[in-house]
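Heads up, one of the protein chains got dropped from this complex, but the rest are sitting where they should.
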């Protein structure tokens, strides 16, 4: 089922609530190596975004609207959301 | 605090729901010996009211709107209610 | 305070009674007349009460619940003849936190079921009638032997 990974992938990164306030961004596009995982994306976010280094080391992450572990592999066109601790209700 | 019991007392007896249907009465006045207890009243009810003998041996009883044990002593003018199993709500 | 009513009960009205700017939550329970009971079709109900004592006992339940939980409580119970879908009982509990709202609301409902002198007569689709006795299975009577009597 798996073809060879492309050289690079582009993912859409969503930041919410305190993470959006912290970085001043609620959405950013990241270009990463083809075999990148969520952890690679987090390293990119921490390095590139203003105050990104203040994000937690291991935030909650949703990949295409589903909770995932941080070792999940990304694909071109993915939507990755960084979720602060939830506080509904 | 207690004066000598009068020769007789009159109490108002209330019957509800299935007990009222059974006896065909929802209220009756009983004249009893001055030192009568709830048990004496129950014996009177069972003997005097139509189908009274089909009432339970030990129904729930309220004396002046408060639950009492069956050995509670009655006084003239008391209101005694025979309460079928409750079914509110 | 009056806890019994012969008129339709509005759950909204109870909610508004317990609302306030310091309240973080309101748990509500509404008991409705169902169209069935133990597999039999139900057409309507009658709730009969010992009103004077029922009011006292409802007041005692409310006094006890507010001593056990930091909540405001509203409680109403219907009497008389009810149709399917009518509200028989409504309880609203407002508090700071949801746990105490739920616990207090539920406790009041349980207390009312077992402690308030109210009785329920069910009128079935097959024409029979029975007083509900929670201590045993419902005892069917002959078809409506006393008509639609209202007592107490």
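Should a chain be cited, it is by its letter among A, B and C, assigned in written order, with residues numbered from 1 in that chain.
Here is the rule we go by: a contact is a pair of C-beta atoms (placed from the backbone, for glycine too) under 8 Å apart; a residue touches a chain by one contact, two chains touch by 3 or more.
Everything numeric in this text was worked out from a predicted model, so none of it was measured.
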item: Which displayed chains the hidden chain touches across the whole complex; value: A, C
item: Interface residues of chain A (partner: the chain not displayed); value: 14, 16-18, 20-21, 26, 62, 65-66, 81, 83-89
item: Residues of chain C (touch criterion as defined above) contacting the omitted chain; value: 11-12, 15, 19, 21-32, 34-36, 84-85, 96, 98, 101-102, 105-106, 109
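In this text, only the chains that are shown with their structure count from here on.
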item: Chain B and chain C, separation of their C-alpha mean positions in angstrom; value: 26
item: Chain A and chain B: spacing of chain centres that average the CA atoms, whole Å; value: 77
item: In chain B, residues with contacts to at least two other chains; value: none
